[in-house]
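Have a look at the structure below before the remarks.
Only one protein chain is missing from this complex, and each of the others stays in its spot.
Labels for the chains are A, B, C, D and E, by order of writing; each one numbers its residues from 1.
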Amino acid sequence: MNPNVVPTRRRPASILIVPFCALAAIGPSLASAQGTAPAAPPAISAADSVWLAVSTALVLLMTPALALFYGGMVRRKNVLSTMMHSFALMGTVSIIWLLLTYSLAFGKSSGFIGSLEFALGNGISMKASYPHTAMTVPAGLFMLFQMMFAIITPALISGAIAERMKFGGYLLFTSLWAILVYAPVACWVWNPDGWLYKKGVLDFAGGTVVHLASGVSALAACIVLGKRKALEQHEPVLPNNITTTLLGAGLLWFGWIGFNAGSALAMNDIAVSAFLSTHVAAAAGMLGWMLCEKLRYGRATALGGASGLVAGLVGITPAAGFVTPLSGILIGLIAGVLCCLAIGLKHKLKFDDALDVVGVHGVGGAAGAVLTAILADATVNSAVDASLKSNGGRGGLIMWQIIGVLTVAAFAFVATLILMKITQAIVGVRTTNDEETQGLDLTLHGEAGYNL
Amino acid sequence: MNPNVVPTRRRPASILIVPFCALAAIGPSLASAQGTAPAAPPAISAADSVWLAVSTALVLLMTPALALFYGGMVRRKNVLSTMMHSFALMGTVSIIWLLLTYSLAFGKSSGFIGSLEFALGNGISMKASYPHTAMTVPAGLFMLFQMMFAIITPALISGAIAERMKFGGYLLFTSLWAILVYAPVACWVWNPDGWLYKKGVLDFAGGTVVHLASGVSALAACIVLGKRKALEQHEPVLPNNITTTLLGAGLLWFGWIGFNAGSALAMNDIAVSAFLSTHVAAAAGMLGWMLCEKLRYGRATALGGASGLVAGLVGITPAAGFVTPLSGILIGLIAGVLCCLAIGLKHKLKFDDALDVVGVHGVGGAAGAVLTAILADATVNSAVDASLKSNGGRGGLIMWQIIGVLTVAAFAFVATLILMKITQAIVGVRTTNDEETQGLDLTLHGEAGYNL
Amino acid sequence: MNPNVVPTRRRPASILIVPFCALAAIGPSLASAQGTAPAAPPAISAADSVWLAVSTALVLLMTPALALFYGGMVRRKNVLSTMMHSFALMGTVSIIWLLLTYSLAFGKSSGFIGSLEFALGNGISMKASYPHTAMTVPAGLFMLFQMMFAIITPALISGAIAERMKFGGYLLFTSLWAILVYAPVACWVWNPDGWLYKKGVLDFAGGTVVHLASGVSALAACIVLGKRKALEQHEPVLPNNITTTLLGAGLLWFGWIGFNAGSALAMNDIAVSAFLSTHVAAAAGMLGWMLCEKLRYGRATALGGASGLVAGLVGITPAAGFVTPLSGILIGLIAGVLCCLAIGLKHKLKFDDALDVVGVHGVGGAAGAVLTAILADATVNSAVDASLKSNGGRGGLIMWQIIGVLTVAAFAFVATLILMKITQAIVGVRTTNDEETQGLDLTLHGEAGYNL
Amino acid sequence: MTKIEAYIRTHLLEAVHHALDELHVHGMTVIDVRGMGSSKGVHHLYRGSEYTLTLTPRLKLEIVVNDDQVEEVVEAIRKASYTGEVGDGKILTVSLGQVVRIRTGEKGEGAL
Amino acid sequence: MTKIEAYIRTHLLEAVHHALDELHVHGMTVIDVRGMGSSKGVHHLYRGSEYTLTLTPRLKLEIVVNDDQVEEVVEAIRKASYTGEVGDGKILTVSLGQVVRIRTGEKGEGAL
Partner (left out) sequence: MTKIEAYIRTHLLEAVHHALDELHVHGMTVIDVRGMGSSKGVHHLYRGSEYTLTLTPRLKLEIVVNDDQVEEVVEAIRKASYTGEVGDGKILTVSLGQVVRIRTGEKGEGAL
């Protein structure tokens, strides 16, 4: 199958739709010329590069934002250890990505894992674009943008294992996960040679790669880790500082603009559509969750609002550049309500998903992926058209999207179980009862979050 | 009167001044051609679009920033309810704007209210520019940018009614306000068909539409709501966390760059001027307020510094793209000192404007609007020249600017009184004494902000 | 020596490398034409201007971020006074820079201090570029970008004098320092007429001008000021809120992208290289510091991680646009470990550098400057090539870089001693014992940071 | 000398303070506490997990007075901290051995 | 009437609470305190400066009971707050003068 007609989240930015700047600069003639001759890579666009650089910075900010979002929800004695779970990965995964996993994800590939062509940062140009798909931005910038996704994805898992995991074990596990789970999944879905990518599976900004993968892995991780003592003893577990969580949620919303609209990899109509649908989905997600709380518990909470906007953002992530604004509202609303209900599962099924990663990112990510297949609109993004064709219509697309969800979920779940067991064997994963009661901040890090 | 010579805050970005990118790309010839033939809309500029997208993200961040700014100033028992007042509007107003109020504000208009041409998001192109004025950015992006203004404006009011308003009543009131007050005022001042706009009233980024309207409405709202019990009983009302307020102020300053410089709707000399005058006005506002405190109370406070920089930003908002840097310093200084004195009014006039929305946004907005007419400089922005001409000189401009201020103030005040009364009748506006003493966080939302 | 071949951190952005947008727009022909005829200033690029405007906003945010980073580390009774030290300079230095010091730093110069050509903001164009070097951005924007550096540099010093300096004395000292230390040093290193600049000294984004100068000045300042009573009485000095410090660190990382990648003054391969090396250096710095702690104290701390990422960013600042990603990792790692060890000096040498400005910015800045000379790579930035040539090879470059470090350090140290003494004589520098024990927030500002 | 201890509602501190002023009692120490008793406690809701915290915020007042003042002070506190709703709290008296004023070393009555 | 005061480990509050319930003792006031005693204290590490804080977080419980209940309540608290590790804390009893219930003005036993 000719890669040039493979539907992608990337091509629209570069070929099917001609960047404005090129338009303004070179005029329709050459523009259409590009449209017809994708062989010749399009020129690097400074404007598109600026947009991607800004988006990269925005996604970079999301990991500290996640640290705040999670940090506010745990008990005060674990606030720093929880925040460290996010910050530390900005250290480890950044290095791992540059040296190895970028190549495993985006290097020339058989479809399952990338080659080592870019290992140690080799052959990543700061001037020319990524060689395997047509883009209007330098490869080095594309690699940086993708790096930020690679950082936050394992960090999302940390919410599930909060308040009871050894720091060393956490670092080892997340490093293994970044290499053996994230890189392959990113390759399948986003590498132009990826097998799911070739099936025309649609994932605009990471509903499957980021949210579903982390959400399912979170389930596996907290099953291996077991419940916190406090839960067994039915002690109340109160969030230490919800204002911190609200701040985190606000910064996540801000950063998510880069996450989704930046995934157009150019400043064009796709980017604008993604921005708009992302924003209204977050809005609808917040309202959906608060409504759900109001009906179930008689009151809407601030924590619920913050959780709902994140749920909406999770839901829209795979769909952002493929759907109309009204579909964005619908997706956000569904995600908000669904996740509000889904977080109840852990009580029924008795697993200790401390900060509801499974309920929000697992369920929200899966729902978003399926809704993308249902609502993706060719008038918004011609890639949808190509994807529908190559899958023989809507039914086929939905089916393949579901297959994508199931494969990624199954792989992430099993792989995480194994990696957690390996970590357990090597350095251990669970803190002692004493550490847990005294709090991880003082016992693992020798610090108190607050000395007020 | 020929709209093509109407002075506007928008045209400079698109016609009178040719975007750099176009310049660099197409050269002076076509550029001046554009200048003479506005009939043909200028090409979309990727660079201008990137700038507006970034600015939109920055203004988006201002509402969470406001939540922090306000949240730190209330008593700890109301911190979440206060923050919710800002966050919740990111949910409600975003949806309302897309479905209805964008069209009411920017749809084809008789001058007082826009048509429904864009209702439900219809006819908002992600590729082509806004049809009724020449712009170099896609209409969808312009709509998103304006959405952020529509969100934060009613959120500003929440500072006045803090610590004693029912959440349901707040949501109903702000929704009505967004439709029946914000949309019309935005139409008058910013819609190319708006009656004040046609009079050449200058409001670069919202001194009248955003700050004056919200500040005056805040007065009406807190009059209807009445005083907090704590004030009647002369209990001390201490801000729970000024570090949170400082963080909010810092993020507001950051976001305000997008608010003002982004209002050039392009990256050009107007945008740079707006950025510069905005920044120095914030600086001067901070110094002005702190100086005022030092002289009156013998000490400058951190809360005063934070309040002063916001006052400076409020003052410069209508003037940003029209004045020289030195005028920016002057406006900021005046706004800082003036607002520092104005917040005393509430004690004299005995209304309970909890977080000084009237003193800062009402007074600062009005002062800024008038100072804009006095200091607007044609060498900075040729739109000023046109505006002076169409008003028969400086005197006329000042007069019309004052008329603009008075009309908007009168309308916002009366309309808010009515909407608050309606809300009172339907769902009620004031919490019970018990809720007020226990705190709204626990009684309305079932949460405590801090469990430290 | 012909300025056109002088290696600069600026030229690559504008001449040696042709901005993408120009490329895309005007094609190679004119591009190379520019390369050969620098006499004709390159056209302003909208895309480059957007990148610089965004970078300016990012650097603007770094000062509030610093307020949080420092604020969290002091005792609760001094949190506001510490945060004010950063915020207040956003007021004073912004005005001073526009009116005076920009001209002293970047005006036509004999090599040691700039002329008054731009004083009072005169002759700073919002349309045309800075006259003395070829740039593709408006002079007004360049001035704003540089302003943010001028603000944060003295603010960095405040960490050393925290918890015991008079507010009035602080404002006077920092104002004098901004004029008499920052402006000259910036002129030497960054003004195209600067004597160090002409020697080909490499400082991409301020390792010498910002970090070394502030770090050394911090030492002089805290020597004059003396130790806090708490240290003499061996009371434990506990950070009041490390979550605030982590938030600050996260925002600093985010803002530093603008600081370093923005210093390319255009969106091109230099900017992308700078972005990448900056990011991985921060990552490596965090890991380096935590490793150092783990080995020395048996545990890695959150505060250590936050300190380490800042150390890595300090180390990479002079090198960002000159080195490969792998060198970036190396520099970050070295800076992280080195600073972790260097902060012990104050205990040995018995000076009270409250928040380790000397250990992190002084030592890290010096190390970064030297490492830049060692690792600068001509394949990354052709300016390095020119610099090596003009210095007769690597050895000469390293020697001149060390000379630069020593001169700046000596000047900053002596000048700061004098300015602190002058301040002491005029308004005094040290607070009373009573103010120190009660806390500066209540005694100097009449506020409490927290009323929880 | 006697120490009067009272557990009261947080928002009634000002009122008690005022009542004591009228008796010219100017010395008092206030402690933030959490208390339970006949009242039901407060509901918290975090992501669907509902907790009823039986311990609710209260203030503990400690007031050292001369024995002859005990009656009037106890009565004044009772009046000022009374609402009639469940949760008003208790007042206790503890008789003290000695009382010393740090600044002067005065003992007994002189220490107040 | 007697006031029982106990210094206990923070995480054992729930257990003591439970033990009191079984004795139908529903009134208690809890105070966040820091305590030192035989236990060594906790190490803090901030940028290379190590501190050993001898004062560690503890809870102080205050429970007013009728004299006949003192023994069983003290015993119940002791059992519930026992771990056997150094740092378990102490239980004290203080005999009270009078006890008044603010809501009703009842004195003595009726006040509980």
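Note that in this section a residue touches a chain if its C-beta (ideal position, glycine included) is under 8 Å from a C-beta of that chain, and two chains touch if they have at least 3 such contacts.
In this text, all values refer to a predicted model and were calculated from it rather than measured experimentally.
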Checklist entry - Which of the chains on display does the removed chain touch in the whole complex? => result B, C, D, E
Checklist outcome for this item: Where B:114, B:288 or B:304 are the choices, the one touching the absent chain is B:304
Item to check | Residues from chain E at the interface with the omitted partner, ascending | outcome: 2, 6-8, 31-38, 54-55, 58, 60, 70, 74, 77-78, 81-95
Checklist entry - Since one chain has been left out of the picture, which residues of chain D touch it in the full complex? => result 1, 3, 17, 26-32, 62, 64, 94, 96-103, 105, 111
Checklist outcome for this item: Logged for chain B, residues touching the omitted partner chain are 73, 236-239, 293, 296-297, 299, 301, 303-304, 307, 340, 343-344, 356
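The criterion applied here is as follows: only the chains that are shown with their structure count from here on.
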Item to check | Neighbouring chains common to chain B and chain D, by label | outcome: A
Checklist entry - If you tally the C-beta contacts, which comes out ahead, C-E or A-E? => result C-E
Next on the checklist: Roughly how far is chain A from chain C, centre to centre by C-alpha average, rounded to an integer in Å?
Outcome noted: 33
Checklist outcome for this item: Taking each chain's mean CA coordinate, chain D and chain E are separated, in whole Å, by 18
Next on the checklist: Can you list every residue of chain D that touches 2 or more other chains, as numbers and ranges?
Outcome noted: 44-46, 50
Checklist entry - chain B: which residues touch two or more other chains? => result 21-22, 25, 45-47, 50, 54, 241, 247, 445-448, 450, 452
Checklist outcome for this item: One finds touching chains in the pairs A-B, A-C, A-D, A-E, B-C, B-D, C-E, D-E
